[in-house]
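Here the complex is missing one protein chain, while the rest keep their positions.
We just call them A and B in the order they show up, numbering each chain from 1.
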Amino acid sequence: MLSRKLEFVSPEGLRIDGRRPNELRRIQARVGVFMQADGSAYIEQGNTKILATVYGPHEVSRKNKPLHDRAIINCEYRVASFATAERKKPVRTDKRALDLAAAVRGAFEGAVMTQLYPRSQIDIFLQVLQSDGGNRAVCINAATLALMDAGIAMKDFVCACSVGCIDDTPLLDINYIEDSAGGPDLTVAVLARSRKTVLVEMDSRLHIDRFDDVLRLAIDGCQAIHSILDSAMVERTKALLAGAASGADADL
Amino acid sequence: MMDVEPSSSSSSSAMQSSSDYSSAAIAGAAELFIAANGRHIVCPGDTITTETSFMRGHGTYFQQQSKDENEQPAQLTAAYAGIVERVNKLLVVRPLRTRYSGEVGDVVVGRVTGLGGKRWKLDINARLDGILLLSSVNLPGGVLRRRSAEDELMMRDHLTEGDVISAEVQSLFSDGTLSLHTRSLKYGKLHYGSFMSVPSALIKRCKNHFHDLPCGVTMILGLNGYIWLSETRATAQMQLNPNDEIEETSFQITSINARSNIARIRNCINALASRHMPIYDSTVVYAYDASLEFDVKALLQPEAIDKITAHARALADPGAM
């Protein structure tokens, strides 16, 4: 037991990548990646890199039946072959992918004002370019930005974060290695201002005593993520106002 | 303690000067982000104001912040990422990018995707396809022609899949579907010319959406973001003949000269769209003037796009956005 703790959190309190238990990975976000999509966003959270694209609202696709009073949200999730350390060919009907897509859809059904778009469909497409843990949460964050970029009415930002727990220590925003330790992995998504949860998912067992700490840490993480997403969205709005939408970055 | 890195994305260059709307001084506003240029930028969930005297316009909603409803009044909250605009006491949040939704009287350009049941279905780049009822079109040959056109084959004679039309929004169905009409002589089927698409948010409502540009190109700016470019013709497409019946005139394919100018205008419009600039007859003309130093196809290059859009922006009215 002791040796495992040393492995993931050093005696000085540092994790494998040098973070403290309540530290998020470095997050960088960009809104508006694809010109012709209604909305799009790209997020790097540590080494997890995800693209989100939104189309709609538009006419309901043939395989779906329109709802008379609100929009349908359709979500798809795919992982690139080169996204994982070991190359893995993506399978179209992968159960995990379908599961994740359903979770994301559920989270946004609580936040998007679908009643403003009856008889139509909103598509959220998620593409993982690099996978290093926390995919579910990063997908939700990227989708929030993409939906806003598409000018789709939402109550608030949906911010998500994952927390693991190794040897009674809650760890915020676990990466792939930490996730492989086999401990519980909680993903939480909240509406930023009200802190109401729209998604709570947990893999593996977590003792009820620990749950409160873990959940609090996750919600705190979501709050921090909110300010990052908010900045990215404001940057995008400023850039559009200034007509710099597709201009070269000032960095180069 | 949370230790996070701030995000970084695109940087912004020169800001626009303040708009007609007095967005900066909204009384009772809390936690607002005010951009340096006086524009009031908000994101979903942001409180716009706690003053109860303001009316809720498009893009806003009321949210209870505290659990006790009696303690604090509901706050007017933004539902889009965009800018707050105020007309007297009405507050509205306008997203800078969004799907076309349409209002009665809008001029649109659409493409027929299907027909049947005395109506045509059109792609108008909106949330839902538009509808053009048979009773809403002018058919050549007058009243007699219309009755026999109820047959699908005869309808297809008039407008078939793939055809492009200009039309006006007549009414809205309850689910938001737009019902169009082409009852004025200036609307109807479009023949030889070039179709293009830009984000609908860049096209603003004006008195006139049909422009005969100085270079011999006629431009129809559909509020839905669909644009039609064609060679300016001396005669109208549909006319009244001596018997007061509507008649279609014959059409000629675009001449070589006009073809080059149409391509130039097309590239200018795409340049404006790529820099998220509003598309009016004036901005198009400014861009066109600046484009003359380049070959038409050179306007596809980023350097040329930068130059002509910078020129157009410098000349465009402040607060045009």
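One rule holds in what follows: contacts are C-beta pairs under 8 Å (C-beta built on N, C-alpha and C of every residue); 3 or more make two chains touch, one makes a residue touch a chain.
The rule is short, and it goes like this: contacts and distances are computed from a predicted model.
Peer 1: For the complex's missing chain, which UniProt name, "Electron transfer flavoprotein subunit beta", "RAS-related GTP-binding family protein", "Ribosomal RNA-processing protein 42" or "Leucine-rich repeat family protein"?
Peer 2: Not shown, but named in UniProt as "Ribosomal RNA-processing protein 42".
Peer 1: Consider the whole complex, including the chain that is not shown, and state which of B:101, B:136, B:182 or B:254 touches that chain.
Peer 2: The missing chain is touched by B:254.
Peer 1: Given that one chain is not shown, which residue among A:80, A:113 or A:219 touches it?
Peer 2: In the complete complex, the chain left out is touched by residue A:80.
Peer 1: Can you work out which residue in B:130, B:193 or B:225 touches the chain that's missing from view?
Peer 2: Per the contact definition at the top, the residue touching the missing chain is B:193.
Peer 1: With the missing chain put back, which residues of subunit B would touch it? List them for me.
Peer 2: Touching the chain left out of view, subunit B contributes residues 8-10, 111, 113, 161-164, 190-195, 251, 253-254, 256, 259-260, 262-264, 266-267, 270-271, 273-274, 295-297, 299-302, 305-306.
Peer 1: Under the stated touch rule, tell me which residues of subunit A contact the chain that is not displayed.
Peer 2: 28, 30, 33-37, 40, 42, 44, 47, 49, 51, 53, 55, 58-59, 61, 76-78, 80-85, 87, 89-90, 123, 125-127, 129-130, 246-249, 251-252
As a working rule, only the chains that are shown with their structure count from here on.
Peer 1: How many angstrom lie between the CA centroids of subunit A and subunit B, rounded to a whole number?
Peer 2: 32
Peer 1: Spell out the residues on subunit B that touch subunit A in their complex, using ranges where they run on.
Peer 2: 1-16, 33, 35, 37, 39, 41, 43-45, 59, 61, 63, 65, 77, 79-83, 95-99, 127-129, 175-176, 201, 274-277, 302, 306, 309, 313, 321
Peer 1: Under the stated contact criterion, what part of subunit A meets subunit B in this complex?
Peer 2: Contact set of subunit A toward subunit B: 20, 22-24, 26-32, 35, 38-39, 56-59, 68, 113, 117-120, 148-157, 191-194, 220-221, 223-225, 227-251.
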